[in-house]
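Every protein chain but one is kept in place in this view of the complex.
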Amino acid sequence: MKPESYAKPVIKMTEWEKSESGPKETARVEAFSDGVFAIAITLLVLELRVPEVKGNERLLPLLLHEWTSHLAFVIGFFTILVCWINHHYMFEHIRRCNGMLLLLNGFKLLVVSFTPFATAVISRYIGTIHQQTATNLYALNFFLMGLAMTGIWCYAYQNEMTKSGSPEFLKAVNQLYIFAPIISGVILILSFINIWICLTLFGIMFLIYVIPKKSAARLEKWKHVAS
Amino acid sequence: MKPESYAKPVIKMTEWEKSESGPKETARVEAFSDGVFAIAITLLVLELRVPEVKGNERLLPLLLHEWTSHLAFVIGFFTILVCWINHHYMFEHIRRCNGMLLLLNGFKLLVVSFTPFATAVISRYIGTIHQQTATNLYALNFFLMGLAMTGIWCYAYQNEMTKSGSPEFLKAVNQLYIFAPIISGVILILSFINIWICLTLFGIMFLIYVIPKKSAARLEKWKHVAS
Amino acid sequence: MKPESYAKPVIKMTEWEKSESGPKETARVEAFSDGVFAIAITLLVLELRVPEVKGNERLLPLLLHEWTSHLAFVIGFFTILVCWINHHYMFEHIRRCNGMLLLLNGFKLLVVSFTPFATAVISRYIGTIHQQTATNLYALNFFLMGLAMTGIWCYAYQNEMTKSGSPEFLKAVNQLYIFAPIISGVILILSFINIWICLTLFGIMFLIYVIPKKSAARLEKWKHVAS
Partner (left out) sequence: MKPESYAKPVIKMTEWEKSESGPKETARVEAFSDGVFAIAITLLVLELRVPEVKGNERLLPLLLHEWTSHLAFVIGFFTILVCWINHHYMFEHIRRCNGMLLLLNGFKLLVVSFTPFATAVISRYIGTIHQQTATNLYALNFFLMGLAMTGIWCYAYQNEMTKSGSPEFLKAVNQLYIFAPIISGVILILSFINIWICLTLFGIMFLIYVIPKKSAARLEKWKHVAS
């Protein structure tokens, strides 16, 4: 990262270079990210295996028997969906883009594209004696996702790459995203103790972050009432 | 959902928040949905296995022998295509977007991304004694798809998120989409009785919903004649 | 299709319905099609299996031994690429969209998404005694692709859905696309006689259709010289 800051004072930005920070740049980052989100969310279905009926067995019990796969499919789906909703929400408020933001977004997409694997592991081992380790891996994935999400927002916010808005609201959005890795960090620690508390906290995080606009507004209000 | 309505009267919408309901938001929802539709429709091909020729066998009979896979591929393809045509048609008329609509759309995409699995099951078990259960699963998937489609439209219509149009036409579109889960619910029930009646009704639904604009126009006309 | 024409004279098109034929509709058809093309072209790589080295074997000969897979990967890739270039070229000149065009485009995408399977079959059986049948399947896929391509253009051209341009050029484009299913039909017939002639003709078609604009211009010129 040193070379970047090193070059800054020497080279004056030409008109041409400045024009790169236009709306088109963010548009293509969003399009590429949408592609990765859409593929990761759809690849989850590849973990659902068609059961092989043998002898006198019937198909329905075999389908129902794989309920953990189906549950993991739904959990994985909504994890990535909420992640996309927040990515979408952030990039609505980010007007500029640079190399560092592309890298942070790249890290985010790395975690997103890893999610089908973490989902496959939990789907395979939940209900077995290995479910502890599988949940740890999933919670780690979740924590890294929260961290990446927060990284993107905080970098953009501190470098004044966000659109102008009321400072109070922007601050509330910022706090909302600082909470994300904290809560998911707690979930990661709890995943070593009890997986059912974890799943409950996953659900609560889902309810908060599925509606980021409302959650930020509510956070702003609470602070207003408290002060 | 309670917290959302709870926050409403207290926080006044800032200019910035209002601007989120612009054309860009719907654009990215459509782009993400298009990605999921495109991937789900293309993943169907992964169910087609290259047959392994053994001994004195010939390739052609082996390819023809797997006609159920190929039929399921075509049925799955057109199911998702019609679904996309209607999604496309709806979002042409929806001008605003909020958290609830994103969730309803997410449910829709969940069903779409489940379709390759339902198709794989029917492809594996049609022509066997397990075809009844496989058809039930497919009809259930179809019913949920109709329900999700209708959920999106009705929510947008009742919350005045649709573009302005002649009230009669909007009402006809609305009725068209209320029919969808009703017909597919009937198909689901019939799938427990006779799978061939089901397949015929699938075909009729396809003919109605592949051309949503015309079907809505025809519905409007019939009501006009009847009254 | 009867019901469509039936409804036409009775219902007058509202302003709202007319507005559907705007630029946005074609944009989303193109985006969805791009998604399917991009996925089909990338799924080809899944046919390349990592060879399993056993005993004293070395990796390089094993990789080279699977040259047919790699050749099929490249052929499949360029088949879909040329197909995309022409799809792109056509939709540059198509300004309106309706239900029938969506269906024709859907048929096109069905063939595109089937291509990875046809490629997998030829990749598995070329160089074996089953290569004849594998080539037939590939040529059939190729013929249907040409037919679908031509169907889209001819429908749009005859229904005056193309952008205004010089009538001579439009006619040349039309003739270029009428040739596509004819040449690929000949290739299909020849695939039952000699597969190497087929592959040569595939190459020539590739050279013509990889640059549709130039090919149409050349066709226009030849006709001008001849007359």
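Note that the chains are named A, B and C in the order they appear, and that numbering of residues resets to 1 at the start of each chain.
To be clear about the criterion, a residue touches a chain if its C-beta (ideal position, glycine included) is under 8 Å from a C-beta of that chain, and two chains touch if they have at least 3 such contacts.
These numbers come from a predicted model, not from an experiment.
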If I consider the whole complex, including the chain that's not displayed, which of A:63, A:121 or A:183 touches that chain? A:121
Residues of chain C in contact with the chain that isn't shown? 30-31, 34-35, 37-39, 41-46, 48, 50, 53, 58-60, 63, 73-74, 77-78, 81, 84-85, 88, 92, 163-166, 169, 207, 210-211, 213-214, 217-218, 220-221
Residue numbers in chain A that touch the chain omitted from display: 3-4, 6-7, 10-11, 14, 16-17, 20, 24-25, 28-29, 31-32, 34-36, 38-40, 43, 46, 99, 102-103, 106, 109-110, 113-114, 116-117, 120-121, 124-125, 128, 130, 133-134, 137
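One rule holds for everything that comes next: only the chains that are shown with their structure count from here on.
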CA centroid of chain B to CA centroid of chain C, Å: 26
Return the residues of chain A touching two or more other chains; collapse runs of consecutive numbers into ranges. 39
